[in-house]
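Omission of a single protein chain aside, the complex is shown with its protein chains in their original locations.
Showing subunit A:
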Amino acid sequence: MLQVSIYRYNPETDTAPYMQEFQVDTQGRDLMVLNVMEMLKEQDSSLAYRRSCREGVCGSDGMNMNGKNGLTCVTALSEVVKDNKLVLRPLPGLPVVRDLVVDMSIFYKQYERIQPYLLNDTPAPAIERLQSPEDRDKLDGLYECILCACCSTACPSFWWNPDKFVGPSGLLQAYRFLADSRDTATKERLSELDDPFAVFRCRGIMNCVAVCPKGLNPTRAIGKIRELLLANAT
């Protein structure tokens, strides 16, 4: 029997959050954590969590599993369970709506802040804008972000300044547009980020890289933005 301990909080009935203990018979199968949660929900239908694609591409089910952020649908028990125990908590640092569901508003706000869309002030041609494969390659490792917030909610700098520090996810996206040969707004984008907090609060702790379920590297992108900012300043 797998021992599962889950963070519970329903603001309508609970004055404070608590941990609920469950026992799950996995029949020795190496299930995904999401499968285990579905089994628990059959025992207690009031358990709340988000999920959609169940294949690691939609970013709904970022969660803290035995202390590490990740997606429940692509995390096998064998990767996280220690001593037959699994502790599930909501992503750290964001307000809890209910149980494992967090309020992501501030995370989305930081995303919107970096103007996450292509800006190009030249008239569009009748066909596509051309881009060399080499230039397109520069977007690999950037555009694949699924906005799961695993990184930003593992980042101490984001915990302390979620309103001023854009955070690893937002900065990765900022760099995705800075790096796009089709974007003409580099100057404006950089000046938007040029304050002591937006980028420079990153302390290079690399928690973000360690947890990203898509294997992306926000720290490197942040380093590139810093370089651009410094080059721009001189």
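By our rule, a contact is a pair of C-beta atoms (placed from the backbone, for glycine too) under 8 Å apart; a residue touches a chain by one contact, two chains touch by 3 or more; residues count from 1.
Following the convention adopted for this analysis, contacts and distances are computed from a predicted model.
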Subject >> Chain not displayed: protein name in its UniProt record ("ATP-binding cassette domain-containing protein", "Sugar ABC transporter permease", "Succinate dehydrogenase flavoprotein subunit" or "Transketolase") >> reply: "Succinate dehydrogenase flavoprotein subunit"
Subject >> Touching the absent chain when the full complex is considered, from A:36, A:63, A:91 or A:146 >> reply: A:146
Subject >> Sole residue of A:12, A:25 or A:163 that reaches the chain not shown, by the stated touch rule >> reply: A:12
Original post:
Of A:42, A:83, A:121 or A:163, which sits in contact with the chain we cannot see?
Top reply: A:42
**OP:** Could you please point out the subunit A residues that touch the chain left off the display?
**Re:** 10-13, 41-42, 45-46, 48-60, 74, 76, 97-99, 101, 104, 108, 112, 115-118, 120, 124, 126-133, 136, 139, 143-144, 146-147, 177, 180, 182-183
